[in-house]
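Note that one protein chain is taken out, while the other chains of the complex remain in position.
Each chain carries a letter (A, B and C) given by its place in the written order, and its residues are counted from 1.
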Amino acid sequence: MMVIRPINKSDFADLCHLAKNTGFGVTSLPDNPNLLQTKIDKAEKAFAKKVDAPHAKYLFVLEDTDTSKVVGVCGIEAQVGLEDVWYNYRISTTVNASIELGVHNQTPTLYLTNDLTGCTEVCSLFLQSNYRKNSNGLLLSKSRFLFLADFPEMFSEKVFAEMRGYSDEQGQSPFWESLGKKFFTMEFSRADYLTGVEGKSFIAELMPKYPIYLPFLSEEAQKVVGHVHADTEPARAMLETEGFNFNGFIDIFDGGPAIEAFVNNIRVVRESFKRHAQVVKNPKVVTGGDSSLYLVSNRLFSDFRVALVPGASIRQDTIDIPVELAEQLKVCSGDVLRAVSLREMKR
Amino acid sequence: MMVIRPINKSDFADLCHLAKNTGFGVTSLPDNPNLLQTKIDKAEKAFAKKVDAPHAKYLFVLEDTDTSKVVGVCGIEAQVGLEDVWYNYRISTTVNASIELGVHNQTPTLYLTNDLTGCTEVCSLFLQSNYRKNSNGLLLSKSRFLFLADFPEMFSEKVFAEMRGYSDEQGQSPFWESLGKKFFTMEFSRADYLTGVEGKSFIAELMPKYPIYLPFLSEEAQKVVGHVHADTEPARAMLETEGFNFNGFIDIFDGGPAIEAFVNNIRVVRESFKRHAQVVKNPKVVTGGDSSLYLVSNRLFSDFRVALVPGASIRQDTIDIPVELAEQLKVCSGDVLRAVSLREMKR
Amino acid sequence: MLTVRPSTFSDLVSIEKLANHNSAKISTLPQQRDKLSAKIDASTRSFAGDESMGGIEQFLFILENTETGEVLGTAGIDRSAGNGQPFYNYRRDELIHSSRQLQVNNHIPILYMTHELTGKTLFCSLTIAPEYRGTEFFGLLSRARLLFIGLFKERFDEDIIIEIQGVSDETGDCPFWDSLGRHFFDMDFATADHYSGVKSKTFIAELMPSHPIYVPLLSDAAQAAIGKPHPLAEQNCQLLHREGFRVGNHIDIFDGGPTLGAHVNDLNTVKSMHTKTVKVTESNGGGVKYLICNGDFSDFKCVVGHLTDGIGDVIRINHTLAKVLDVSEKERVTFAPL
Partner (left out) sequence: MLTVRPSTFSDLVSIEKLANHNSAKISTLPQQRDKLSAKIDASTRSFAGDESMGGIEQFLFILENTETGEVLGTAGIDRSAGNGQPFYNYRRDELIHSSRQLQVNNHIPILYMTHELTGKTLFCSLTIAPEYRGTEFFGLLSRARLLFIGLFKERFDEDIIIEIQGVSDETGDCPFWDSLGRHFFDMDFATADHYSGVKSKTFIAELMPSHPIYVPLLSDAAQAAIGKPHPLAEQNCQLLHREGFRVGNHIDIFDGGPTLGAHVNDLNTVKSMHTKTVKVTESNGGGVKYLICNGDFSDFKCVVGHLTDGIGDVIRINHTLAKVLDVSEKERVTFAPL
């Protein structure tokens, strides 16, 4: 059985194992045991409400309860940029026009901004490759939106996700080659690693502060602004169906998009409903495929759990929860659950 | 009977009369007969499709058919900033932080941008004061959204409205006094007038181009950024109920907000529906107040008409249109109308 | 004899011919008749001391063969760079992007738009017939202006600047322009340069990017062209450098060419010029070559001639020289070593 729950100390070894396999695309999950330990500690404090809500950095894991192994991880930062500084470029339009000369030019221009400061970030998503099936990915990613729906007062009203930007087969980012490299005089992978492990003051020190006119970048770099890495296309598509939009913010290193949504516009949040649990011994036999799956959360903050149930379990006033699942979800009959269909309903 | 229709040559005298009474808050309707004549000419060309769709500047009038007088006017610019340059400040956040010194400061920063270039503007709204009753204002303003709904291919997918910024009883704009005046060395009213009658190249020449840190402005100026003039509060509230949002763009002169919406998110557009006209001699007697009124458009481009009908006229498959109204709307039984409730429905 | 004197309207056709000669591309002399005519008009009024010029005098000198009446070159002085409008330059500066933590210390050159040279006295419009390039008359034409300024310092700014044409190839392609201005003007260098000569400068405010430019983002060729003179301008650069002009931090916003500058009192010609009383003699006199001019503002004349300078206040010049300079016995001439 696959269950989402808060990370805890005992997950350290599993997390290290996962981090080894992320590659350098996932800055927030660096392959560095000390940092991972710190992340676990911070998450435990967050779930225990031992930090101020805006500073909380939550990490959830996906556990295969049959093997007791953690096979996936995902995170939420309550509000970014409160301790360090959160940077994005924002693509803006500069128009230069002269009626006298008959010239009217639009020049995309990148402004270094901290505009996402204080927003909630969903981040650190990683799923072990042999578990990338059976809706595990959707369960892992979307479970976070149930957490946002259950505890909106702990988060900003705007949430965003940074998507890994385009890089070629050799791992070269044309955006970095054309911009960041000229100011950082180091390889992308190193700069990317440093943002994960060092503070961000070096960005203030090294990054160009004046606006950048996009035509000064190479054509390859101009092309990939706001584009995601091929591997990230499905994640972007998924978030967009949930209501996320690209609004001009890109990563300062690789030009990848930050896509954003107001929490109450996210489909999972908007369509989710509360219903009482009905613990059952013999659940109705499931027919139909994945498309009728529902996410169900137990609405507990520190003991948060999410799992999938078949659509047939959703009754008029209750949700059927098999005994074994009830134990994993830590719920009894009569507890109020939050549920939502895993995928957008066809209309 | 109150009917919305395209402006035409014969409205010149009425328009001049209206323009005399707008005051200096409505830049786009200057009290200048030559300019008004030009605006009428342009609008006639637009409705006749004699200009490229993006360059069209539509003007609609509200006519009291009982007196044959034009008592209100409103406009749509298909795409702004294609000939001249469209300027806004965008409020951005600059974070300056030093962990070493324990400092973490957010500084609102104004960037001069042309980001609304290419968007559709609703503008030039003015209603004669003795007609500010009986939902005439809502009819005048919202009729434009039916035009957008009927002819989306003629407009941008994003539409915005610039709202007059705050000024005090003496007509002084604290934002202007603290910023624009220092660079233009003229009074607000003159600069405001000039943008209406001269080209905008003088803005490129005189306006500061580097970002402005908001704390450099006077406290009064900082306070009014994004605030509207008291007289404009109702208009803002109306647009917000229609789905418009403030997204950080303000007027470079008075700091008033530009509020924006995607066309397909505007309530009038989203909730409007098409139904056949049924011309009737004796319409059902109306009960209930204004709240049950519906906007009805005839869906004709060059002969566009909008009027109000009582909710009781909306039938399952048809809309009852009294004979007199049918004549004004230029519709016969069987023609397809677009209708939407004038106000948001309570849920 | 080759003489430098104020231009007149009767020179218009000759100047036009010069201006349209191929080699004039490196000059700031306008090529259109109406613009040239306006320039001569402004010059005529400036030499006449017309008060309505109000501090934006524009002087245009020509080099004439007094025997044939042929016009062989032009040289101009704008009292006030920009002629009442902003005078645009990029100013080269450098920011150090440094991180102790990462041991990175990058010097990032940056170009800032500036108007700080506006109002300084500008040397401009230098053109010479190709066969006289490389002769002493090139020096005569260029340096006559320094004698003029040295004589009438109170009428000019104490800082003199001169823009040197930047790098471009035979086809007129300009690497600095192609990497910078072109993105915003959407036209080639020649067209923009043309507009710059004939239009008011409003279009620069409208079209030039207003934010600082990071040099490392420009093309390699553009970076290499920053502050570099066009090969055809090198001789002039050499002369100016010898004269005391120095390369500063300002470059042309279109082609990246350097702007040279000097304090008027630091210029060799100004430092070494002397004014003495004329004694007209028959003999050719021998001596060495000097730049010699009369002290007349409106009828300024300057030539290359032989002199023997001594300790006294009197200097001998022969009849021919006196005639060309339009000076008589007991009048004064000013001279500086060639």
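We take it that a contact is a pair of C-beta atoms (placed from the backbone, for glycine too) under 8 Å apart; a residue touches a chain by one contact, two chains touch by 3 or more.
Remember, predicted model here, so these are calculated numbers, not experimental data.
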May I ask you to name the displayed chains that the omitted chain touches in the full complex? A, B, C
Among C:50, C:94, C:136 or C:313, single out the residue that touches the unshown chain. C:94
Contacting the left-out chain: of C:35, C:115 or C:155, that is C:115
From the list B:208, B:283 or B:322, pick the residue that touches the absent chain. B:208
Of the residues C:125, C:202, C:294 or C:334, I need the one that contacts the missing chain. C:202
In terms of residues, what is the contact footprint of the unshown chain on chain C? 85-86, 91, 93-96, 98-101, 105, 112-116, 118, 200, 202, 205, 212
On chain B, the omitted chain is touched by residues 94, 96-98, 100-101, 103, 105, 107, 109, 179, 182-186, 194, 198, 201-202, 205-208, 210-213, 215-217
Absent-chain interface as seen on chain A, which is shown: 85, 201, 204-205, 209-210
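Heads up, the rule we're going with is that only the chains that are shown with their structure count from here on.
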Going by CA means, which chain is nearest the middle of everything shown? B
Rounded Å distance, chain A centre to chain C centre (Cα mean): 63
Let me have the rounded angstrom distance from the C-alpha centre of chain A over to the C-alpha centre of chain B, please. 38
Averaging only over C-alpha atoms, locate the centres of chain B and chain C and give their separation in whole Å. 55
If you look at chain A, which of its residues touch at least two other chains? 94, 96-98, 100, 201
Residue numbers of chain C (touch at least two other chains): 202, 206, 211
